[in-house]
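With one protein chain withheld, the remaining protein chains of the complex are depicted in position.
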Amino acid sequence: MARRLLALVVVLVCAGGVVAYQVSRPARAPADPRVFVPSAAFFLDFSPSFRTSAADAYYLSMVQYYGEHVNGDGRLDSLRQMVDLVTRLSPHFTRAYMFGAFALIDAGRPDVGYALLKNGFVENPGDWHFPAYLGFFAYRYGAGKDKDLAAAGWYEKAAAIPGAPSYLLRLAATLSAKGGADQKAIVMWGQVYLGGDKYVRQKAVTELDSILPKDKAARLKAVAPLYQTMPKADFAALTAELFKGYAP
Amino acid sequence: MSEAAVRVSGLRKTVHVGFRRRPVEILKGVDLTVGPNDVYGLLGPNGAGKTTTVKVALGLMRPTSGSVALAVEGLSHVGYLPENPYFYDYLSGREFLGFCARLFAIDADARRKRVDELLRDMSLEQAADTHLRKYSKGMLQRIGIAQALINDPELVLLDEPMTGLDPVGRVEVKRIIETLHERGRTVLFNSHILSDVHELCSRIAIMREGRVVWEGAVAEALDEAPSLEDFFMKVVTA
Partner (left out) sequence: MNQVVAIAVNTFRETIRDRILAVIVVFALLMIVGGLWLGSISLGEQGRMMIDFGLVAVTFFGLIVAVFVAAGLVHKEVEKRTVFVLFSKPVSRSAFIGGKFIGLCGTMAVVLSGMGIFLFALVWIVNRQPSWMVLAAVVMVYVQLLAIVAVTIFFSTLGSAILASVLGICVFVAGQLSQNVLSLTRLGKNPVTQVFSWVVYVIVPNLSAVDVKAGVVGEQTLAWGQIGLWTAYLLAYVVVVLALAALVFRRKEF
């Protein structure tokens, strides 16, 4: 009986020690911003059957890593390697590219994010999100006077992908005009006019009016390319709006 | 075709044991003949080679040299009860006998009837649907005998059939062996219980160290000694 009691006391003391130690540990262990990330080559040489599983596991790890550090020490030293690993193992994992690109902004490397999205677009040419976000990156983080045109180019590509929202073409047209590519902007606004409802058409007319020369002859010359790119009836309706108030 | 139910001629069996595969000769030239409708007792001290002889007869082991000839073709007409049998403890008695019957390709109706009959004969009706893991030693022995008889065999080989049985069980098994004999079946059984051998067997063979040292009718043995036990001791210690 005494032996059993002693055994029980020992077990209870051990159990109490285990629980007390666990409970007393800090709620959030300090995490090292530099973590070991295996190379994608290791997994690519491994079985194709488990690549996506490895990618998913590292994706979750990447999200946790970002969450631990972005509001903490702000250091995301290993983020780039993690993103590279996940996207190389699972090139069609679009969420990983999107998350990774924006997380890399927080890591101070929007250029790497931009390159990541470009790779993603190569692997997923049918997904309009990639060129749309590339347009954003080009506009927001690009340098030099050509950034507007670069962004416009991306938005134009995105708008051409089936399923893309209509505002992308408007963005492309606005940025083309801003970047000085007036002729291109005019053609794009013509496309916007074609595909829009009455409010979008009104917007297209307003924007075209601001881009086109005021001189009638010059205005006519500027809208001439639209004749090639629009059905006759729509061209007639558009030009009627654009030349309202002009003498016949 | 041989008249004998079982004819063993010059049977030798060598096994290789241990890491170095040391050869050990278990059977050193066994000769014995079991006549049709005999109740034949195979006796001997532990390690004499009785079980090995039976295993070779059944094809569970291959002879190194010599031969075993059975009057029956193949194993379809043979029934066997191993020593200290272990069966599938997750099956009930009925399921186990049904499984054994199926191995003999007995059709479903005949299977059902035969299983019921054997369960009745072995007084296992009450426990028919109980898992074998809950059976007592005696019940296991009885179900073992039942599976040995499932195919109504011509030749029945029983290795220590009385092991674990209470007196009632032993009487029942003896009755079964007698019934088999009356129905013209041949029974060969190993046993250490010489009183049972005396009661049931017409002929016996005594083995020692891998050889048959004596074979003949029980009556002949009793001519040479006051009891079968005395005769047995005389032969194995000679």
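Brief remarks on what is shown
The letters A and B name the chains in turn, as written, and every chain counts its residues from 1.
The rule is simple: a residue touches a chain if its C-beta (ideal position, glycine included) is under 8 Å from a C-beta of that chain, and two chains touch if they have at least 3 such contacts.
Remember, it's a predicted structure, so these values are computed and weren't measured experimentally.
For the chain that does not appear, the touching partners among the shown chains are A, B.
When you scan B:C100, B:L149, B:I204 or B:V235 for touch with the missing chain, the hit is B:C100. Only one residue from A:R51, A:R75 or A:K178 touches the chain missing from this view: A:R51. Within the whole complex, the absent chain has one touching residue among A:S39, A:Q64, A:S166 or A:Q183, and that is A:Q64.
Taking the whole complex into account, subunit A touches the unshown chain at residues 45-53, 56, 59-60, 63-64, 90-93, 95, 99. Considering the complete assembly, subunit B touches the hidden chain via residues 15, 55, 58-62, 74-76, 78-80, 82, 85-88, 90-91, 95, 99-100, 102-105, 147, 151, 157.
Note that in this section only the chains that are shown with their structure count from here on.
Mean C-alpha positions place subunit A and subunit B at a centre distance of 82 Å.
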